[in-house]
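I'd like to ask you about the structure that follows.
One protein chain is absent from this view; the other protein chains keep their places.
Now for chain A:
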Amino acid sequence: MEYIFHIFILIFIYGILAIAQNLVMGSTGLLTLGGAAFYGIGAYTAAILATKFGVNIFASLALAPILAGIIACVVGVSFARFRDDYFMLATLGFLMIFHTVVRNWEELTGGAYGIAGISKPELFNFTFQTPASFLLLALAIFLLTLGISYRISRSSFGRVLNAIREDEDALKIFGYKTSSYKLLAFTLGASLSACAGVLFASYITFIDSNFFTINESLLLWSMIILGGIGRNRGAVVGAFILIIVPEFLRFVGFPTEFAGLLRQFIYGSLLVLLMLFRPNGILGKYKL
């Protein structure tokens, strides 16, 4: 039972990440590899605040999105002039900078050793210690994220984001300053990813920089492409499948290292096959 809880907690955390990735990449068409960095910023914020200052995880759930949002804003403003593949390279660069900082700023981040002993969230003397209680918390935050992103998709803001993905130059002359829309979408995506990071850090209680590599960003790409670009439901389905499948492989008895390799192989092949035969994803209506 605990194992099932564990898997669902991961699904909710990655569900949040995939929804955020979908907002930035699926709805707006910004090819970002920075997903893992903002996820990591959230996780490290929670870890540092909890272990060094004893800050409650719930406080981090409020603070980390703000910090990630501010960083995304600064980064986004400087990336604003890049388009498509250049934007992608720039976000990759940002992820690499994040790694360099985390690995070398040892006093703050523990460097290569990471940070251990991260606390569980506490509310009114109740600690979300058991997997079941943490599952409920993760579910609540996942649903909140889903609600926010549905709200965004249905607002005229969401419509403008889609129009940016479709034809930014044309949209501009109809009176839209598209750069501010892109910046806001990027910032919102970063804040949501940071929430997932806080949950993750608190859930597994130990983090190091290896959790937040480009593989993680690519996994998020796979999730939204598999589920269907530009759809919140698609992002959730993609997260569900790509968490379940490798866990299932482990469950039926593949050795862990082999399961790891196989998992990479499956993601890679999935992406290639999807691009070849169903570029719109499983539930999708849109192409990038």
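Here is the rule we go by: a residue touches a chain if its C-beta (ideal position, glycine included) is under 8 Å from a C-beta of that chain, and two chains touch if they have at least 3 such contacts; residues count from 1.
We take it that contacts and distances are computed from a predicted model.
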{"item": "Chain not displayed: protein name in its UniProt record (\"Transport permease protein\", \"Monosaccharide-transporting ATPase\", \"FAD-binding protein\" or \"Succinate dehydrogenase\")", "value": "\"Monosaccharide-transporting ATPase\""}
{"item": "Contacting the left-out chain in the complete assembly, out of A:54, A:117 or A:175", "value": "A:175"}
{"item": "Touch with the omitted chain, as defined above, among A:2, A:84, A:106 or A:167", "value": "A:167"}
{"item": "Missing-chain contacts mapped onto chain A", "value": "152, 155-157, 159-160, 162-163, 165-167, 169-178, 180-181, 184, 230, 285-287"}
